[in-house]
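Only a single protein chain was left out; the remaining protein chains are all shown in position.
Our next item is chain A:
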Amino acid sequence: MSSDTTTSPPRAETRSTRQRISALLAENGALVGLLVICLAMFIATPEFLTARNLLNVGNQAAVVAILAFGVTLVIVAAGIDLSVGSVAALSAIGSGWIAATGLPGVLGLVGGPVLGMLAGLVSGLAVAYGRLPSFIATLAMLSVARGLTLVISGGRPVLMPPEINWLGAEIGPVPVPILVMLVMFAITAFVLNRTVFGRSLYAIGGNHEAARLSGLPVKRITARAYALSGLFAGIAGLVLAARLESAQPQAADTYELDAIAAVVIGGASLAGGRGKATGTLVGALVLAVIRNGLNLLNVSAFWQQVVIGLVIALAVGADVLRRRVS
C-alpha cells in the first residue's frame, strides 16, 4: 500500500510550472512579502519600477547580501556570526595595505578575502574546539577585527588598486556588485543543497547530538562554516571598498545586523537547521527595496530605521504564524 506511493515518481517532477510557482510562494513567505512591498512602492512612486532604479536597488543590496550568505551557513548550523561587518572592513584594509606595499594588486584581491577567512576560522575554532558560545566568540572577533583595521590603517582610508576597483564598476548597465552577489548566491545555494558539507550543516543545526552520534565530524564542519562566513565577509568588504575606490576603517559598521536581519527575514531559524540561500537573497532585497522606496518617497533616514525594525518583527512574526497554522 505504501510501497506504490513511495516508488511512484515524486510529485515535484510532474508538477506544472504554475503549481510550482504557487508552492514556491507558499513555502517562501518572504518572497510574497517582497513582491507586496515592490507593488506598494510602485503604486506610491512609479519611479521605483524603472530599470535604473532596480539596478540601483540591486547594487545597494549586494554587500549586505554577500555578508548574509556567509552568515546563512553559520545560522543554519545553529550559530551566529556578529563579526562579519568588522571582518569585511579588515579584509578591505588588508587588501589596500598589500597593494600599498607595492605588491601586485592581484595579491590584494586574493589577500583580503583570505584574511577574512582566517578571521572567520579563528572564530570557528574558538566555537568548535574552544566551546565558546558563537555569540561570544564572534562578538570578540567583531571587536578584534575592527581594532586591527584601525591599527593597520592608522584610522585613515586606504586607496584601492585598480585590480580591485573593477568590482565596483559596471559592465554595460549592470553594476558588478550585482553580478558578484548573484555568483555568491549560486555558490551558497550549491553548497547548502548539494555538498556533504552543506547537508551536514542542516543536520548539525537541527540536532547537534544526532549529527555527532551519526559520525559526522561536527567540529570540523562547524569551524569551516565560520571560515566560509569570514571569506564571504572579505569578498563583501572588497566590493564595498571598490565602490568607494578606497577602504574606510569604519566601513560596514553594524552591517552584521543587516546581514542577520536578511537571513532571518528569509525564513531561517536562529535555532538552526533551517535557512536557504534564496530566502537570504530575498531578505537582503526586502531591506534594500524598503530603504530605496523610502528614499524615493523622501522619508527621513530616522524614520527609515523605525520602518526597517517593524519589517523585521513583522516578517519573522508572520513566519512563526504561518508555521503554526501549517
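The criterion applied here is as follows: a contact is a pair of C-beta atoms (placed from the backbone, for glycine too) under 8 Å apart; a residue touches a chain by one contact, two chains touch by 3 or more; residues count from 1.
By definition in this document, contacts and distances are computed from a predicted model.
For the chain that does not appear here, its UniProt entry gives the protein name "Ribose transport system ATP-binding protein", which is one of "ECF subfamily RNA polymerase sigma-24 subunit", "Ribose transport system ATP-binding protein", "Acyl-CoA dehydrogenase/oxidase C-terminal domain-containing protein" or "Transporter".
The chain omitted from view is touched by exactly one of A:19, A:143 or A:214, namely A:214.
Of the candidate positions A:31, A:203, A:251 or A:281, contact with the hidden chain is made by A:203. Taking the whole complex into account, chain A touches the unshown chain at residues 2-3, 5-7, 10-11, 194-200, 202-203, 206-207, 209-217, 273-274, 326.
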